[in-house]
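One protein chain is absent from this view; the other protein chains keep their places.
The first chain written gets the first letter, and so on, giving A, B and C; residue counts start at 1 in each chain.
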């Protein structure tokens, strides 16, 4: 369909979107920041899926990760810290024609935005949530985040974070209507792309946690993970994230995991010896609130007036 | 030790607290409201454990359930909708001598208070959280709550709630540092008491969900549960909630469940055929933030001044 | 019958000067205030609403206001449990709940006390009270009742014991559910109303509640019974002349009017979190919004509610969020974003008693300054306040239009008084022009930035997702006209100027408000919101004595209506009357330096530099005209 001659006679010229057409302003993340790679993967995804830029919306909160929308050429809503999800749900509610992506950070989503996180997962509206989890507050310069490892020294815990981190995957799996829960690592671009592709195609809220390097406030754990990929455990399954053999070979350790097995997913999330990468859980039949929110979308102006008149008449004396 | 003669010579008279000494103002809940029974159980608990009323604090948000503190004779903090937990944590932080109880509702805790819920569970500070879950917004008169059953007709969803309810037990089990997760039903007073007793004795945050009848906006499910106790499944274990045989006999169905088995706890929470009652999970060795928050508590005034002087000197020129 | 109704002469005292006497005991009165009070669940409100509707239908002016207990299921025979209704009706339109009751029907003596506590009665108020308690099997009850009756008489009420339950029991085993209808019949006799319309309304009501013919028949019987008893026993009856309407009328409360206004405005998303006293608006919408192509979202909290609404609005769908004070507090930060990023949104604040949880079911006008200034930074936005239930409807249409034209949040301040009061008004004629336009999906003009601010007015059109070539990234950071993050000093100054300028542009389209009364005089009383009816009534009363008092009501609070300084200049003194807190100069420690003013007074002082005085109270109920009157008279005395 694409690559047609320019003298093609149809009225509406077929549009083919190149990678460049998804490029917004110049990314201002630090050199080596994992966000760069995710951005590229998302631009690829848009190109591969040929998402119309005007029908694609990137929503974010505040943080390094939340700068994401600025670097895409698409509609964007760079809102307030922690509030990306309600906004995204509101956008989605009455615009089923739009592709909605949410870029959020571990502070943005799991700390200040935690109530919306719980509820957006439950609403399960069709959108992709990218949790760019660098285990730290980047933008505000190195404070503890809920995913910071215990003992990590930060500006608010110079003697080390007190508590074990929250596990965004496990927490999400505990929420009703969670329908797509996956994990990937920014330093494996093909796996990021494959994961986001599956997320985009999933009908419902796809929760994708991306372990994201922050070289400016580095997380020793991620560095080790990168140096010693043996700790990564690729989840494979016919219903899982589709990756080619080249990608598979990047992972020494692989495990077959049926994404319909919630219980198994939770056990995987609990594993301390390995960092699973891939699809933990998928359920295409979970309730989807966006099926409800579109109610009455097609109501004509005439019908609206008729409804108003009917209501007024009910109160007529 | 108690019941001593009144002419006992000791300087500090031993105090024995009767049930009446925990009774605050007259409860204003509807007749038949499940909150009444929980109140009685808590007063019993205080009496049984001889908690000094002045060392006991009840914290709540807003809602019918949140009226709780008013009906106890103890210190109380009836704060804002959804904000009981941060306040309770703040109280606990520097007052390890106080017994802290939180009374909250399904809206208060799981909807508007969800972010604090997630984080207070993770902080795991020593306190008892009583989630009085009536599956509805009572005080504001019959709106859908996050735990309202799908299809339930409420004032905000007159054609029935759209979504499957959130499961407070499962969600809590998904949160890092969850250390005591139990469920009971208001209409079994001895089990409520036994559960709260175990909760009170647990070192850390005890999350107790109490299925609570709201006869004013009745939940058909609870009525059925009451009529047909066969759906209730009593969790038993040597490390679980200690109940005597009389209570045990109230439950047709019982299951041995080791509260250290998190995985099993999650499977139990997922069961649709039964409503487990008892202790899902306990972990006495989870991180406890209140071990950190007391840091420096004993610092003398002199040491405080010395510290200030040391700091000022560091900035001296 | 144990008691005798009063004599004609006594009753006449109740009615004020009657105009004609069609039958021996029938006097004409211009207006009446009737209350029915009962235990919760005895249906006083239903009977009262029906009575009010009948009066309205006949062409009377009517204002009804519900008396709602604080608890969900309060104990029977308790002051806290009083549940009921006040119906004020008269020949002229009625705009407020009025002063003391002329007639009260009480189902027991305890609930009546709650009305006494609220200062709702006066010496001479006719009190119909169920006599059943005198024969109670419980000695304590008999005693309480007896003592209370004596007390009532000492207070000067015109007490008439009547057999409400006894008569009701003749028709039903469960008088608790029938007494209200019997009382409706009694009131129909007392006020000389035809029974037919009441019968019709009852039929309608029970049909709507899906009750069968048997229930309807029973209720009809009860009404007839009350009526017959009344015609036989009442020694004084009243005629309140009505003026049949020339146009169709509707009757509803302010929350229903707001909700219907949302529908009329073509608003597509209402995003809310339950909170008294705003929730009933959402309840109403939950039932019908979808028939008008709308969707009601109950969010996880108020932050989520406005976030969702802003998302919908950004995506081109007009949206409203409805809440009350505590909810407004939570929305603070996102209101700031909406102003910064110029996202249209309508925010309805049904004000209740504050601060904090305050008096959740009661009226206050305490959110004016927080609406104007609540958000950190410079946050210009539109704030309007309807002054009647009809305006609750109309202002929603205006608000939606303003929000979109000026690309701004519009806060609509109503209150618990408007929310629960009911009054008839001309049935609006639905118009397609009121509806928001369909979402524009045509290509955006290339090169036009997302904020192409008109340098004079600050106005700009906004691209909607789906519009090719319109893509932009909305941001709450300081930004230039392309919505690019901008750190340069001049850009920040310019963007703030553009947002502020919109308010000036809107203000220039407004007309100065109209003075009620003479255009000049000794005192101008200024109000806003739900108090208009009561203020104007008080002012009219004083003007009758020839005093040079006028009033002014302000509907646009931000931008503020033009010309105020000029109007104020024509009066020797200006004061506001508000339902919020202010210090009184006569209080200890309070002087000109330490006094904290009522909220509108504050605003007007800064704006006009006129020494605007204020009289404000926070009684947790509407200000009755007579209290306002007293306050104004005191100010006038003080003048001399």
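The rule is short, and it goes like this: a residue touches a chain if its C-beta (ideal position, glycine included) is under 8 Å from a C-beta of that chain, and two chains touch if they have at least 3 such contacts.
On a predicted model such as this, the values are computed, not experimentally measured, just so you know.
Colleague: Quick check: which displayed chains does the absent chain contact?
Modeller: A, B, C
Colleague: Could you tell which one of A:47, A:216, A:231 or A:267 touches the chain left off the display?
Modeller: A:216
Colleague: Identify the residue among B:38, B:64, B:115 or B:194 that touches the chain left out of the display.
Modeller: Here the residue in touch with the unshown chain is B:115.
Colleague: Name every residue on subunit B in touch with the hidden partner chain.
Modeller: So the residues of subunit B touching the unseen chain are 24-25, 52-55, 57-59, 62, 69-70, 72-80, 83, 85-95, 97-98, 115-116, 118-119, 292-299, 301-305, 307-312, 315-317.
Colleague: With the missing chain put back, which residues of subunit A would touch it? List them for me.
Modeller: On the subunit A side, contact with the omitted chain comes from 28-31, 33, 62, 64, 80-82, 107, 111-112, 114, 137-141, 143-144, 146, 155-158, 216.
Colleague: Tell me which stretches of subunit C touch the chain missing from the display.
Modeller: So the residues of subunit C touching the unseen chain are 70, 80, 117-119, 325-326, 328-330, 332-333, 336-337, 339-341, 349, 351, 353-360, 362, 364, 366-367, 369-370, 372-380, 455-457, 475-478, 487-490, 492-493, 496-497, 500-501, 503-505, 507-508, 559-560, 562-565, 580-581, 583, 587-590, 592-597, 602-603, 605-607, 609-611, 617-621.
Heads up, the rule we're going with is that only the chains that are shown with their structure count from here on.
Colleague: Please report how many Å separate the Cα centroid of subunit B from that of subunit C, as a whole number.
Modeller: For subunit B versus subunit C, the centre distance works out to 39 Å.
Colleague: Report the inter-centroid distance (CA atoms only) between subunit A and subunit B in whole Å.
Modeller: Computed from C-alpha means, the inter-chain centre distance equals 34 Å.
Colleague: So what's the Cα centroid distance for subunit A and subunit C, whole Å?
Modeller: 45
Colleague: Provide the list of subunit C residues touching at least two other chains, using ranges where the numbers run on.
Modeller: Residue numbers touching two or more other chains: 300-301.
Colleague: Could you list which residues of subunit A touch at least two other chains?
Modeller: Residues 115, 118-119, 292.
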